[in-house]
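Apart from one protein chain that is not included, each protein chain of the complex appears where it belongs.
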Amino acid sequence: MSSTGTAGLEGLVRVRPPETGLRPEPTWDEAEVVAHEVIGGRYHRLVLHSPSIAARADAGQFVMITVPSAPGERVLLPRPMAIHRRRVATGDLEVIFNIVGRGTDVLARAVEGDALLLTGPLGRGFEVPDGDGPVLLIGRGIGVCAVMGVAEDAQAQGVPVLAALSGRTRDTVIGEADCDELGAEPVIVTDEDGSSAIEALETILRTRLDGTPPRVVMVCGSGRLTRLAVALGREWNVPVQVSLEAHMACGVGYCHGCAAPIAARDDVEGPLVCVDGPVFDAGDFDEVA
Amino acid sequence: MSSTGTAGLEGLVRVRPPETGLRPEPTWDEAEVVAHEVIGGRYHRLVLHSPSIAARADAGQFVMITVPSAPGERVLLPRPMAIHRRRVATGDLEVIFNIVGRGTDVLARAVEGDALLLTGPLGRGFEVPDGDGPVLLIGRGIGVCAVMGVAEDAQAQGVPVLAALSGRTRDTVIGEADCDELGAEPVIVTDEDGSSAIEALETILRTRLDGTPPRVVMVCGSGRLTRLAVALGREWNVPVQVSLEAHMACGVGYCHGCAAPIAARDDVEGPLVCVDGPVFDAGDFDEVA
Amino acid sequence: MSLATRLSPPALDDSRGAFFDARPPASGDVDLSVTIGSLTLANPVMPASGCFGPELGRLIPVDEIGATVTKTVFAGSRGGNPAHRLTEIPAGMVNSVGIPSKGPRGYLSDLHPAYAELGVPVIISVGGHRPDEYAPIVAELDAAGAAFEINVSCPNLDRNGVDIGADPDAITQVVESVRAVTDKPLIVKLPPMVSSIVDCARAAESAGADALCVSNSVPALPLDSVTLRPALGNVIGGLTGPSMRPIILRLVWLTSTSVQVPVIACGGIETANDALEYFSVGARAVQVGTASFSRPYAMVDIVRELTQRCRAAGATTVAQLVG
Partner (left out) sequence: MSLATRLSPPALDDSRGAFFDARPPASGDVDLSVTIGSLTLANPVMPASGCFGPELGRLIPVDEIGATVTKTVFAGSRGGNPAHRLTEIPAGMVNSVGIPSKGPRGYLSDLHPAYAELGVPVIISVGGHRPDEYAPIVAELDAAGAAFEINVSCPNLDRNGVDIGADPDAITQVVESVRAVTDKPLIVKLPPMVSSIVDCARAAESAGADALCVSNSVPALPLDSVTLRPALGNVIGGLTGPSMRPIILRLVWLTSTSVQVPVIACGGIETANDALEYFSVGARAVQVGTASFSRPYAMVDIVRELTQRCRAAGATTVAQLVG
């Protein structure tokens, strides 16, 4: 997902060709809050017990979390959240979120033992192509959560992963522990030491890859990083997949609230981020603004 | 205040003649929550630090409490609450309330150290006439809070007080400890032992008074008890004062939300409970339905 | 394209299984049915147009509700409005989806088959920019719809931004023209922001409507409070959700006491109790919109609870319950 939503990504992304496999059927579930902790000084990590969703979710899929009603006024729309981790053994899934408004503010007050209504798994996730080379993940801020499921799958399949984790400061970078656990190679870059600047990151990535192009680049959390990924993907001639955000109501495809502003024509609706995405292919290089 | 609001009290109450003294000027204040406890298994007792209001409030006056905004929810109108106790030495005042809806539900979550916005002291309180005999207070449920200030004043003036405290069960009766502290004689009557029934209470009161009529009867919390008070007041030829409730917005007299349904004519507005009351004189006996 | 998504069957430990299976016993004792023209629905609960799609059939037992209602179908192809299309405000949400549409042909080929499979009557919502756009769409869809909902609450490009539905004469024109091409029941869905909803309701009834839906969303302009710029790509959107309920309750009361045909209430209904509020001011059926987003099973819950509350009260109909 991009911190700027889909704005500025027109022409940069396109719907992927029809998928060949089956997508997990969504369901809704009253998930118990198994753990809730604040990490990186500002992010909330929720571990939710939902075997039916955790066991079936693809990497890059998301859930809609219904914001519980506090006495008084209520938050009406559910909030989309990436499935950061799927822990099939325990039937848990993890989401990490940032308090940005009313909904996340109320969610941040969930305590262990609470039940949260989840709908999921939703959307079309990342798809790791056959090929050589590692998977290159690029995530910034909370955007790391969208890509981490790929590292889980890659570990199971023995595919190496290089994960660029970007954030403002060292302690707000998400995902380092997950990389360690999953045998992925983390590359921590931050604004505070300048390493997250596009040129710096590009240099670091080239050095780490040491001449071996990745088989795919997957990116989430920043328009700038998406542009970098597209440029590198073109150079290496490998696919680039990007996870987008949109304001959502239903999450399953009927409300048409989440159309991405990347329709070809005025009388045709853009793809729906909730079912055609959130993961899209990066567009042809020529389309890049 | 009556648990049935002002309904059914038409003709039973009337505005008192203009007061002779000055009424304390209202103010607003950010009062600190000094204590918050649940009493009687269901009532919330809040001790609020507000020297400017506590020091000046008359017995029977009330405050408007602005319900603090919790994230994701806001209650718009302030809630009227009787000033149960004024503790001038510490600058505190006490209110006791029942959770009945959204507003009191949010108030019940106030914790020590919170600041609550109060406006007060408001309204016209009870006025103890010169004369012989004790003051007879009759309160039911939370209605006890409206009359307890009279016991505070009476103690200072050496006037004896007989306080009938009514409630559903023994442990939900409010005010016994206050009576002990204030040297008032409590008469606890409950539904569970039948003593709160009108005839039973009447008998108990006559016995306790032992032939000495009180100088005034002050009542709050029940239409039935108000009717009893009016009947006894007539027999004894003593004034009867009753505290009423109404839905309120401003509390100070400008919104006209709280007019009591006791206007003489259709084109004349009933008295405003917030400034002409909440304490009214019981009407002429002939008007009693 | 969303409907073409191929899905794997849900896992066996699927938590919704219990919900799907928890159908209340067949209700010989309670009769929730409601009649709209020649159509009888098993119960008075249906989705609001635009707040339902066959996708929801994966999450809830759709056959327990009274009917489905499609998103509004326009004559031509429309892409809908730019992002953002949704925002949330206290006790409400505002949408400016803008009614993307593939026209009646696109509806028949891409959408109707999935609706038809759900096992409940399909009410097709039809919209237009001009009064003469409605009848041809209905004619084309006549065989597919169990009934039609005539959405006259769309900004009318010909008429200075005033809704067709705000003008009783335009309503008459639309309804008469549609009545001429179909025998199926017609529900006219009115906009709320009109000077006299009673005049609009009477016009619809006189022109041949079999029911009214009261109402569509309330036009609104939400701003982003930080940037002070419009929160929606289209600037103006429709306010929906619980904060509308007292506004719409008044409109349902006004209309249901002014016309003979049934009034279907729509606005901020989340629970069976909310539905009962509307029934008590004269509504005969209800539509649920915003509530389904957070609680996909809201409609089914309402049907089940209405049944239970009737039983608990010894009532055989909802009318007895609120009587």
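When the chains are written out, they are named A, B and C in that same order, and each has its own residue count from 1.
Here, a contact is a pair of C-beta atoms (placed from the backbone, for glycine too) under 8 Å apart; a residue touches a chain by one contact, two chains touch by 3 or more.
All figures in this text were calculated on a predicted structure; none of them were measured in a lab.
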Residue, one of C:8, C:40, C:273 or C:320, that touches the chain absent here: C:273
Those residues of chain C which, in the complete complex, touch the missing chain: 89-92, 94, 160-163, 166-167, 192-196, 198, 218-223, 225, 228-229, 235-236, 239, 242-243, 245-247, 249-250, 253, 273-274, 276-277, 280-281, 322
Chain B residues that touch the omitted chain in the full complex: 5-7, 15, 18-19, 22-30, 50-52, 55-56, 66-67, 74-78, 102-103, 117, 119, 124, 246-261, 263, 265-272, 275-276
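We take it that only the chains that are shown with their structure count from here on.
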Most distant chain from chain C, judged by the mean position of its C-alpha atoms: B
Chain centroid nearest the full-protein CA centroid: C
Chain A and chain C, separation of their C-alpha mean positions in angstrom: 34
Intercentroid distance (Cα basis), chain C paired with chain B, Å: 49
Length of the line joining the C-alpha centres of chain A and chain B, rounded to whole Å: 58
Set of chain B residues in contact with two or more other chains: 74
Of all residues in chain C, the ones touching two or more other chains: 90
